[in-house]
Structure formats: C-alpha cells, structure tokens
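Omission of a single protein chain aside, the complex is shown with its protein chains in their original locations.
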Amino acid sequence: METLGIDIGGTKIAGGICDEKGNIRCLQRVPTPEDAADINAAVADIYRRCKGEGDIRAIGISAAGNIASDRRTVSFAANLPAWHQYPLADAIEDLVGDGVKVIVENDANAAGWGEYRFGAGRGTHNMVMITVGTGVGGAIIVNDRLVRGGFGMAGEIGHIVMVPDGEACGCGLFGCAEQYASGSALERFAWSAARRQPNQSEHLLEACEYDRSKLIGPMVRDAAQQGDPTANEAFNLLGEWLGRLMANLSAVLDPEAFVIGGGVAEVGGMLLDPARAAFSRYLQASMYRQHPSILEARAGGKAGIIGAADLARDIDLARVD
Amino acid sequence: METLGIDIGGTKIAGGICDEKGNIRCLQRVPTPEDAADINAAVADIYRRCKGEGDIRAIGISAAGNIASDRRTVSFAANLPAWHQYPLADAIEDLVGDGVKVIVENDANAAGWGEYRFGAGRGTHNMVMITVGTGVGGAIIVNDRLVRGGFGMAGEIGHIVMVPDGEACGCGLFGCAEQYASGSALERFAWSAARRQPNQSEHLLEACEYDRSKLIGPMVRDAAQQGDPTANEAFNLLGEWLGRLMANLSAVLDPEAFVIGGGVAEVGGMLLDPARAAFSRYLQASMYRQHPSILEARAGGKAGIIGAADLARDIDLARVD
Amino acid sequence: METLGIDIGGTKIAGGICDEKGNIRCLQRVPTPEDAADINAAVADIYRRCKGEGDIRAIGISAAGNIASDRRTVSFAANLPAWHQYPLADAIEDLVGDGVKVIVENDANAAGWGEYRFGAGRGTHNMVMITVGTGVGGAIIVNDRLVRGGFGMAGEIGHIVMVPDGEACGCGLFGCAEQYASGSALERFAWSAARRQPNQSEHLLEACEYDRSKLIGPMVRDAAQQGDPTANEAFNLLGEWLGRLMANLSAVLDPEAFVIGGGVAEVGGMLLDPARAAFSRYLQASMYRQHPSILEARAGGKAGIIGAADLARDIDLARVD
Partner (left out) sequence: METLGIDIGGTKIAGGICDEKGNIRCLQRVPTPEDAADINAAVADIYRRCKGEGDIRAIGISAAGNIASDRRTVSFAANLPAWHQYPLADAIEDLVGDGVKVIVENDANAAGWGEYRFGAGRGTHNMVMITVGTGVGGAIIVNDRLVRGGFGMAGEIGHIVMVPDGEACGCGLFGCAEQYASGSALERFAWSAARRQPNQSEHLLEACEYDRSKLIGPMVRDAAQQGDPTANEAFNLLGEWLGRLMANLSAVLDPEAFVIGGGVAEVGGMLLDPARAAFSRYLQASMYRQHPSILEARAGGKAGIIGAADLARDIDLARVD
C-alpha cells in the first residue's frame, strides 16, 4: 500500500509518495503559505500532482503543533494561531476527495517514527529520538508503537526539569532540559565561557562582533572547529547535559537506542562523544546493565515525510489510543 | 483461563488462583525461606495446594529484582545473592510439572499491572504507578502494555536525577528522585525540620528519643496527625517532590493517571494533596492541557499477586519485547 | 571639619557640604557630562560654588566603578570607558587646588557607609547593606570599618553563586545572587508566573502589553498592589532569595544589621516581610542565636553624598588597607 507523506514546516511544505521501504517518489516542495486555507490548498495540490504516480489511499501529515488524540485535529500551534482546535484532517479530506483518509501527527513524532522505521533506529523495539535544535524535541517508541500519551502530549522531554530554580524557560518553568541541551543553551554556554575568557574566544567573539544578540549556534560550531577553547568547552557542556537527559530517560524507558537529530547534532562526535561519556557516568547501575546505542539521526530532513506516510499506512486499523 | 499468582516478598510468599476479574481464591501464605531452592519448593507447594481448586495453566511470579527480557531469569536481586542470573522460571516449571508455564515479573511492575487491570488505574490506557516506600519504585503502562524497555530496566523512576549534586543515593549518583520522594526522604525532611525548630516537634522528637537513627516514617505520620508543625512540613515537602517527579513523568509519558502506592502513601491526602498542588505548578503548559488523575492505589498488598497472575494469562502469546 | 561629598551617577552629579552629623548644605545638581574631562570640570564647579559656604578641606567622591586600593584611581567603570585606570583624584585635586584632598569610593560602598554612619545602620559596628536594583550591590562594614578587601573588590555580593548551573549571569557565571535577588529577577519571576497562570495576571500582562521585553519592575509592583496573585508570588519569591542571600552572609559575617536599599526595596514590607521569614528559615542555628535587624535604607538618594563626604573626613589618617 502506498501513502503520501507531507511535512508542513515553517518555511516550506514538502511531500511525496512513500513505499513500504521508506523510499520517496514524486517529491514536491512549495513555500508554506501564511493562511490556513492556503496551506490546505497547497497540500491538496501536492496530492493532485502525485496521484497519477501511485495508488494513494491515505495521507500522513507532519505538523508543528500539539495534535489531539484523534490524530485529526491541531489543538494548538505556536506559529500559526489559526490552527487552534483546527480540524486539519477534515479540511484536507474534503479538498482531496477520492475517499483518501488523512491522519495528522506532531512533527517530532513523525520524524522519530521515520527514524525508527527507516533510519538509525531501524530494528529496535524501544527507541527515543531527541531533536537538538533551538529547543529540545522528543519522540518515543515503546514496544514498537509511538507513544502519544493519554492526551497527546507525550514526548515533551524538553520540559523535564533538570535544575530546580535553573535557567528560566519560555514555558514559565525554571530549569527545563530545553534550557540545557538545546542550541540556545549552546549559545548561552559559549557566551558565558567567552565572557570569562575572552582571549580564548577570538574566533567566536569576532564572528558575533562581540554582541551577544548576534551569536548563533553555527558560529560556535565554526569557532570550535577553528580551535577556540571556549567554543569546545560549550560543546562539551552541551554534551554533558544531553548525556544527563538521556540517563534520566533511560531510568524511565530503558530504550535500546537514542537517536539524536536536529541541526545542532549535525556536528556529530563533537556533541555525541561528550554526551556518550556523560551518559555512562550518570546512568544508574551503569556497570551492571546493557547500554543503549547513541546514534546520529540518518533520515535527515525527510524523516517527517516518510514517518508521516508510514503512520498513515495502517490507518484503517487506527484507533484512538 | 485461570492462573496462579505468586508474590515472593522479603518476609513472606503469598499466592492464590486468580480469575479474569482479579479475584483471588485459595490464598496461601508462608514465610519466605532464605535459600533459593527452598523458595522454589515453597512456590511448588502453593501450586499443589491450589491445583485441585482450579484449572491452572500458568503461574505468574512477582519477584523483587531485575528480571531479564526473557521474563524467566532473575538477573540480580539485592536481597538474595543466590538469584544472580538465576533461571527462576525453569526451576519452578521443573518442580511443578503438569506442563504449567511460568513467567517472572519485577514486583513493582507486577503490582503496577495489578492496579492497571483491577485497581485504581482500571480503564486507563496509559498509567504510571509510583510506589513510595523506603525507596521509590515505578511501573509504566503505555498503550495498554507494560513497559519493560529494551533490556528489562524500564520504570526505575527513582533514579531520575532531580537535583544535580543533591543528596547522595545508594546507587552512587547524587540527587536521585529516590532521595526526595521516598519514605527515607520523609525521615530526613522531618529530622531537618525538627533540628531547626525543636520546640515545634515535641511529639516527633519524643517518639524517636531525640535520636536520628531511631526516627522512622510512622513516627512522622503520627506526629503530623497529632499536630506537630514540622512533621506536617515534612509531608508537604515530600508531596512537593512527588509532584515534581510526576510533572517530569508527564513531560515524557503524559499518562491519564498516576497511581500512588507504597506504605508512605497510605496517609492519603496528607501526601497526595500537596503532591497534586505541586504537580499543577510544575506541569508544563498546565493551563492548556488535560491533567491526569492522581489516585491512591487500591489493590493494596494483593496487587502483585493479581498482576502477576494476569500477566501469565496470555503467556502463550508472550514474546520477548 | 567639613567636607564636600559628591556623587557621580549615570545621569546626574550631585554634591554638597556635609557636616559631622550627615547634614548637607549648599546642595548642587548638574547633569552628568559624557566626557571624563567635563566630569572633572563639573565637580570642580560644584566645589567652587560651595567653597564660600564652609571650610572644605577634603572632597569625597562616590563613583560607579571598581576603585583601586589607593582610593584615588578608577580601575574600571562599565559605563565610562575613559575611566580605565583613571587617576580621578589627581585630576580633581589639580583642578580644585587650595590643597584640598580628594578620595574616591565605589558608589555602593559610599552609600553603605552613609547608611552606617547616619542612616538605618547607625549605632551598629557590623553591618551589611544590600542594594536591590537592576542588579545586586553590597557594602560591608566590619568592626566599624568599611571592607574593601585586599584588592578593592570586596562587597560584590551579587556574585555569590547561589544555584549551581542556575540562571546565566552577565558576568559569565551561572546562578549568581544577582540573578535571584534583583529587580531583573523580579521581572523574570513575574513573567514566568504570568506565563503559567495568565488569568491571574491581568494587570501585569496588560501593563506590559503581553510583551516580555516591555515588562519592568514598577509594573510588577503596581500589579501586586492591585491584587494580581502572580505579581505577589514574584515578590514572595524575590524575598525568599533575598532571605537566603542574607542567611549566607550571616554565616560569613554575622552582622548586627542588614540595610536593604535600592529602587526595588522601596516597596517595603512586600519585599522585606518574605525576606525576613526566609532569612529565619535559612539561618543556621536560627533558634540558638541572636538575629540581626533587617531594615529599610533611610538615607535614600543622598546616602552616597554623605557617605563619601564622611569617608573624606579622616583623610589625613587614611592609609592604604
């Protein structure tokens, strides 16, 4: 059975026909319109352009937002106010017709499912994907199923509180993992280190013109690669916290693998090596148990498309968990 | 189909025939022998005494220890050194004969499953049981299945690190949840409060004869009920941390219900009221989401028996997750 | 002996003749020029306007910056780059002539000395002043003398680390007292609380137009006075941390009084009541020792003038500590 996977991102909508091996055909890309109705039309248009190429029976949509347990409604999307209790699957089924069914999945979950089925997590039964971007996203697979939780909010691992009274989080809490294991944490760590040791941070400080508000993650990466000790210190500290976060998640879920994705993780070992070391230090009973693999994500930007398409595959069997 | 549920505890072994509604017949209790072979014999003896009363096709055993993914082998049991990589299911199947199958489950998991199927968690699909005893135990149900993790260690929620550099834990880490949301935390909180305000702690200090090493949880409970302000402060602080722990678990799992069991939780509202209040304060996006129920455990001391028996029911379908 | 006290602030320079009782005559105020030489000229001008009114033998200057141990040189001033290793006392003595001697003191120290000699701390021998403004400043009096430390940097109490891995501080460290007991902490606490409970923060959120970057301390004060629960929560939390900071300082210095000044402290009991309560909870051996007084500053904006003038009084006796 073939399905269409569509990833509605902040800047572009991408989609294509996916087979059962995770291959994409007929890949389409359009800029994301600002309006909800225009987004629907763009999705329908991708469907129309693909429908001659395969027998599409269902569409899986990856969307940035909280998705209700029915997997059809967007409860809330920070970047698109119109998507408040919005019946996205209904709207697209109406436009598309042909009896094609639609399901909607949170983008982190769709990407995590893509990695589990076709990427770095393939072959595991219990996996956690951690997306290290501006914030920290998560997707959890347990017993070969995606974990949505009772109310659709599972996997918000960026809001585990790791430091009581710690750095203020945008969510209103203090000390969330998102403030310690994310790209914005990397910037904060780098700036703090540069503030304390400016003579060991020349690449970094010149790149951001000595202005905190201009400092962005890629500058830290470049400075680290050029040998700035403080930029390396920032990656080590980020890895330390990522390792602690994984150790906490292992205490709860004991997965066979962690898959680390997101833009910051593209540096590979510079982040994952200290993360692995810290994980071993902070894992309870570390000496007496099997350790999970800690892997780089593999499916990259297409994980959302192939994950959403795959989740739509068994749509006839789908029930509200 | 009827099965036998047996709970091998530190002081006694209890078991009986369980039907599909969680009722126990033919309940047997014997003191726990010290020797592994004698334990096996005691289990076989309970089987023999029950076998005339029903058509027992499988035995589910609840045991304190780490259970391997095969659900047949005890990897490690802190209180019974002989149970090191011990093939408990094999040993009992050999003794019992009759083609009866045996599965073994960790005691916290068995009790959690009992609460999920027949107790406070009945009707949920995603549930977390937290056992507040000397330590903190956990059992996790996701999508109607028990979560064992990739290597059988899931649910060790007492070792989420909640306070970096915090109170030393017996496991070698610092700041584990077990040091903040357990009965031993209650004792520590009570002693500290009494140390600071002895004139508000007379009941408590007299009960323990002004000796830290004699202070035990029930004394704190009694002093709180008699009106010692510091004993109440200790329960409030314990509830605060229990609430924070649940908020962290909701970030990961978003369950429909938390079921709180264990000896310390028997005080009910004295612990659960502050825990509920703290949970709401520390839950991310608290105003914008459905909250789980926070419930007292109901099945009590029999949760392990009925849980283990129920897990044995679908043994023919069982596979290594 | 009469002296001239001059307070060089960020927006205005103020000064006048001070007698031995802390009274000011001939008070002058001018806007602060941007240039170092113009500042010197403005100070000399104040001297000339006052000199007919009294027998001025010395000038004490309060300046925002790090002052060297010689009490004549500004090592560094964040807001005036030209004051880098700047011989301020020399420059002004040259301009003023008449054999008048000049000493320079850090502004927090000058104000603290003013409170100690003529304000809330009068009659004590050991006192700590805490200035709760945008940041946290301190001045320490021990054995009736101002504490400058070995290198002139004593009293930087805003940089005691109170929360390891806590909120990033502008100084490059994490978790400094300045991030927990200051006006900017108040804003952060208020925003976080409002983010979590927007329906209890209407006054505050309307005042800042739902925009974090527009939220300032006075809005929190007004909202608290109008009954916003979250604004009150923010003051309680600020008081909690101020109390903890004082408890830490009592462990080191055991002063007879804390004097709390700065713009945020003008709310009085709304801050000081929770601070006093927290102080008692966090003071070691609280039940067994005498507690210091925790007092509102009294000399207000003139503390710097009268403090600097008084420090100049015994200039002939002055030596480098």
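We just call them A, B and C in the order they show up, numbering each chain from 1.
Here is the rule we use: a contact is a pair of C-beta atoms (placed from the backbone, for glycine too) under 8 Å apart; a residue touches a chain by one contact, two chains touch by 3 or more.
Keep in mind that this is a model prediction, so the values were computed, not measured.
Enquirer: Which residue from B:A42, B:A110, B:V163 or B:A207 sits in contact with the chain not drawn here?
Expert: Only one listed residue reaches the unshown chain, and that is B:V163.
Enquirer: So that we can see where the missing chain sits, which residues of chain B does it touch?
Expert: Against the left-out chain, chain B lists 163, 165-168, 170-175, 180, 188, 191-196.
Enquirer: Mind pulling the chain A residues that touch the left-out chain?
Expert: 164-165, 196-199, 281, 286-287
Enquirer: Touching residues of chain C against the unshown chain: what are they?
Expert: Spelled out for chain C, the touching residues are 76, 124-126, 138, 140, 142-143, 145, 147-164, 171-173, 176, 244, 247-257, 282, 284-285, 288-290, 292, 321.
Here, only the chains that are shown with their structure count from here on.
Enquirer: So which chain ends up closest to the centre of the protein, judged by Cα positions averaged per chain?
Expert: Looking at where each chain's C-alpha mean falls, the closest to the middle is A.
Enquirer: Using Cα averages as centroids, what's the distance between chain A and chain C in whole Å?
Expert: 47
Enquirer: Using mean C-alpha positions as chain centres, tell me how far chain A is from chain B in Å, no decimals.
Expert: Using C-alpha averages as centres, the distance is 33 Å.
Enquirer: Could you tell me the distance, in whole angstrom, between the mean C-alpha positions of chain B and chain C?
Expert: From the centre of chain B to the centre of chain C is 54 Å.
Enquirer: Among the residues of chain C, which ones contact at least 2 other chains?
Expert: 165, 196
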